[in-house]
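Right, I'll just put the structure down here and ask away after.
Of the protein chains in this complex, one is absent; all others appear in place.
Let's turn to chain A:
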Amino acid sequence: MGRLALSRRCPIPGRTASLVVAFALATAPASAAPTDALQGEQWAVAPGTVFDLPGAWALAAGAGVTVAVVDSGTRLDHADLAPNAWTNFAEVPGNNVDDDANGYVDDVHGVDLTTKGAAQDLHDGYGHGTHVAGTIAAAANGRGVVGVAYRAKIMTVKVLDDQGGGTTGGVAEGIRYAAAMGARIINLSLEGNVDDPRMRTAIEAAAAANALIVCSAGNSGVNVDQQPVYPVAIPASNVVGVAATEPDQGRSLPDFSNYGRLTVPVAAPGVEVISTSKSGGYEFKSGTSMAAPHVAGVAALMASVAPHLPAAELRAQLLQHATRGSVPVSAGYVDALGAVLAASGTASYDRSQPPSLRVLSATRKGRTTQAQLAVLGAAGSVARIELRLDGRRVAQLRGGRTVLNVRLRNRAGRRLAVYALAADGRRLSRASARVRTLRSGKRHVGTGGGIGGAVWVG
């Protein structure tokens, strides 16, 4: 079945089909396609829908990609989620110390932005985030359900309380945290009416860190082009809005789903979706909140086969290879196989440009300096990256990466300069930034407008 699906949309049929299969064998897990106990209840992952996931699984499972779930927390000990929980190995659990000097204490599996308290309580009292996380990355372990990107890691960024309420300030801080901590995909199954500029700047910061943001379109049944809801209506090259589809091969939009031929580019399964529940079992939910994680999962599959593809290019490929239909969105139905195939064969224009360095952030706490750097353009031509604090060389990093997180212990200064060097020592690019004193996290918690999960209670 997988082979048939591959050849159906393979860009070079016939002769190339064997190449695609060979590629799949080289990169995909050795095991066969997942067969979890409740998979029969997951209409979205079955063969024959326009979502077309089984073919994509022959190419990728999301390994090596971190997806942030900015939501109501996660039941981390759920048997289907525990294997794929993201871990911050620079943080020592339970010592009440910000070991990695990122402004957050004990953020081992994520961060709790529903309270200004220093501790991180990631438990999900609402059940929304646990459901979303399972759709993205429930493990292929023979039990329960299987996630779209069943080998991706889930970073928990809790911004909704036990009643499902949150604030735009908390969401903005959550986006920044996720991007700074290395999430490649950020899922926002959230909607609100307030256009908080901090969410816009946070999304810009995530773009600089090469993170793609997948947003639910909202559940009011309105045209978002005319009645904007946020964050989906924020225009950015790294934001993908998602409408929901019903279990009729995934082709119809339910009445509750927002839409918009400009603002909402894609549609994906979002009705009667079974996934992990906060009780430790499984439950059905409907909403664009359930559609967005399907797309976040596909984006994770794409990122796993094309780790250096810029977020804007990931979005463009996702949209270009969506299946066109009569639904009122700008691109169409997400086609998992088409998108993953396209990502695997895409040569990014940006990667052909001369390399250019950017300092995304530079902070110090005591004698520890931390920085996040981005290499735009041909990162592969950068052999080394040299760091100087106040003119003094303090570190040299291996090149070839597009985003680098650096922590320098016993090194402090006021100005950070970074140099990208070629293998022969030529200086390819330079950037500098003032090193700011680290301010403790959670400053934006509880501020801004209200925001909530986009689950449909019909």
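List of remarks:
Note that in this section contacts are C-beta pairs under 8 Å (C-beta built on N, C-alpha and C of every residue); 3 or more make two chains touch, one makes a residue touch a chain; residues count from 1.
Throughout what follows, contacts and distances are computed from a predicted model.
Its UniProt record calls the unshown chain "Substrate-binding domain-containing protein", which is the correct pick from "Branched-chain amino acid ABC transporter permease", "Substrate-binding domain-containing protein", "FecR family protein" or "SoxAX cytochrome complex subunit A".
The residue from A:Q39, A:S237 or A:S252 that touches the chain not shown here is A:S237. Interface note for the absent chain: among A:L319, A:A395 or A:A422, the touching residue is A:L319.
Contact with the undisplayed chain is limited, among A:R251, A:H308 or A:R358, to A:R358. The omitted chain makes contact with just one of the residues A:E41, A:D162, A:E204 or A:E283: A:E204. Panel shows chain A; residues 11-16, 204, 208, 235-237, 261-263, 265, 310, 312-313, 315-317, 319-324, 330-332, 338, 342, 346, 349-350, 352-353, 356, 358, 360, 376-377, 391, 430-432 of it touch the chain omitted from the view.
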